[in-house]
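Here the complex is missing one protein chain, while the rest keep their positions.
A and B are the chain letters, set down in written order, and residue numbers restart from 1 in every chain.
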Amino acid sequence: MTKNEKPKLAMYWSSSCGGCEVSVLNIHEKILTVDEVFDIAFFPCIADFKTKDVEAYPDGHITVCLWNGAIRNSENEEMAHLLRKKSTFMVAFGSCAYEGCIPALSNLTSKEATFNTVYKDNPTIDNPEGIIPLTSVQVPEGELTIPEFYNTVKSLDQVVDVDYYLPGCPPEPEQIWAVLQVIVGALLEGAPLPPKGSIVGASNVAVCEGCEREKSEKAIDRFYRPYEIVPEPDVCLLEQGLVCMGLATRGGCGALCPSVGIGCRGCYGPMPGVEDQGAKMLSAIASVISAGHESMEEAELEERIQTVVDTIADPAGTFYRFSMAHSLLQRAKVNGSNGKGEAA
Amino acid sequence: MSETYEPVIVGFLCNWCSYRAADLAGTARIKYAPNMRAIRVMCSGRVDPQFVMKALREGADGVMIAGCHPGECHYVNGNIKAMRRFYLLRKMLTQLGVEEERVQLIWASASEGILLAEKVDQMTEALRALGPLNWDEKVVNRSNGYKAAEVAPVLEEA
Partner (left out) sequence: MTEKSNSENKERVGVYVCHCGTNISKVVDVEEVARWAGEQPNVEVARDYKFMCSSLGQELIEQDIKEKGLTRVVCASCSPHMHEKTFRTACERAGLNPFLFEMTNIREHDSWITDDKVAATAKAKSLVRGSIDRVIHHEPLEQIPVEINPNTLVVGGGIAGITSALELADAGYHVYLVEREPSIGGHMAQLDKTFPTLDCSACILTPKMVDVAQHDNITLLTWSEVEKVDGYLGNFSVTVRKKARYVNEEHCTGCGICIEKCPFKEVDEVFEAGMGTRKVIYRPFPQAVPKYPVIDKENCVYFKTGKCKACEKFCPTEPNSIEFDQEDEILQIDVGNIILATGYDLFDSKRIPQYGYGKLDNVFTGLEFERMVNAAGPTDGKIVLRDKESTPKSVGIVHCVGSRDENYHKYCSKVCCMYSLKFAHLVHERIPDAEIYDFYIDMRTPGKGYEEFYNRLLEEGTHFIRGKVAEVTDAARIPEEEGKLIIQVEDTLIGKQRRIPVDMVILSSAMEARAGSKEVSQLFKMGCDFDGFFTERHPKLDPVATMTDGILIAGACQGPKDVPESVSQGAAAAARVAGLISRGTVMMEPVRASIDQEACSGCKICNNMCPFNAIIFHEDRKVSEVITALCQGCGTCVAACPSGVITGAHFTNDQLFAQIEGVLWDMSAEKASA
């Protein structure tokens, strides 16, 4: 980047819902400042660019690439390598890029099972011949190819080197703006950048810190699913039996979900130093199950605890809703096979 | 995998009961499967489910958590907390395709060297029947646990 040249911004949408792009636009009129400061180098969601345009850039040409989405298929991975090469700063933008997010919940099953659900078993599907996508098909005009669908969804940093992480599903506009300001400040005024590998746009304290609900010591005798009860307005949701991940989740969002009566889903990922958000949440929540006392016989203890445990319908899906790809086990072992799809 | 598959169990033994039970099994020269690699913790209540995940991920075929019998915990009820976590963990591990035999919670008082030895033998046999877990071959590299950096606004409002 020469002195008079504007820094280049890219944003790419891989395996995700697109909410992250909307979230960027949610910085409202500040988007004009972004436009003023940056040249848009690649942003398929809002402007027409082709892959070959990017391939033509010199390495490191793009100053900042905001990568949104998990690595679901071979195209995602190829693009990740390409953009990594062409970008100075690679930012894992949003939960999918950071830790797998909703797409990575399919790591609880296999590629085969996913295809069966999507293309065969779904009641709204009419597919009598049971056709499922193939990576390569011969047609009269020649060979048609589509990207390979992986068995295991990965986060961005599991395929390329990542400079910064901006968590959230999607990241909060204020946080996006703050991060952009830091980057712009560094580029224009030589302000220091956070160390490589930092999580930016988030807090080092869990969501509970910002939650206004009254918290007491916890003793839970059963859990409820959100539709089963109407929570008390000012009391900690977890204490009411609603699974709220706020205590095991990095803050920075301003405790938005709990403030409107929905338990935190955990999208900002684990706290610093926590290896596995799901396991940590499980530990905390199980610790405050009130059933069972040391004076009970083992059989009674077992039965009482099991009864409470049974009220949590889907622990893996609940506790790893956002962090499956980044979790210690990363995926489920399926059908007795080792679940190993593509080369690791 | 070679034909002579020997399962590897990581054992989290509490300082006061089960670790001493394992000591006693040795002192009494009870012969049992040398397949458990023990890690001492002060209480079964210290066993973070992350440790179980970590051990499985690093290649263990099974994990044994051993504590004092309910009502006999040196810390009154750390083992009850271990029990609550274990039941929920077992449910979640089932979803992750980890067979129930692979992660076990047992109680052994300091005088129950024989019982601990039997449990290790039984678990070793159960894992032998299940075959290796080889989780480390299933996962890709990942990085995690970064500290968030301070984010300071530096740009003036346009």
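As a convention for this text, contacts are C-beta pairs under 8 Å (C-beta built on N, C-alpha and C of every residue); 3 or more make two chains touch, one makes a residue touch a chain.
Keep in mind that what you see is a predicted model, and the values were worked out from it rather than measured.
A.B. asks: Since one chain isn't shown, list which residues of chain A touch it in the complete complex.
C.D. replies: 157, 161, 197, 204-209, 215-219, 236, 246-248, 251, 270-275, 280-281, 283-285, 287-288, 294-295
A.B. asks: Residue-wise, where is chain B in contact with the chain that is not depicted?
C.D. replies: Residues 6, 8, 10, 16, 19-20, 22-27, 29-34, 37-43, 45-51, 54-55, 58-60, 68, 71-78, 81, 85, 109-111, 117, 136-137, 141-143 of chain B touch the chain that is not shown.
We take it that only the chains that are shown with their structure count from here on.
A.B. asks: Which bits of chain B are touching chain A when the two form their complex?
C.D. replies: 48-50, 52-54, 56-57, 69-71, 73, 76-77, 79-81, 83-85, 87-89, 91-92, 95-98, 107, 133-135, 137-155, 158
A.B. asks: Provide the residue numbers of chain A that touch chain B in the complex, in ascending order.
C.D. replies: Per the touch definition, chain A meets chain B at residues 30, 32-33, 36-37, 108, 152, 154-155, 157-158, 162, 165, 175, 177-182, 184-186, 189, 191, 194-195, 197-204, 250, 252, 270, 272-276, 278-280, 282-283, 285-287, 289, 291-298, 301-302, 305-306, 308-309, 312, 314-317, 319, 325-334, 338-340, 344.
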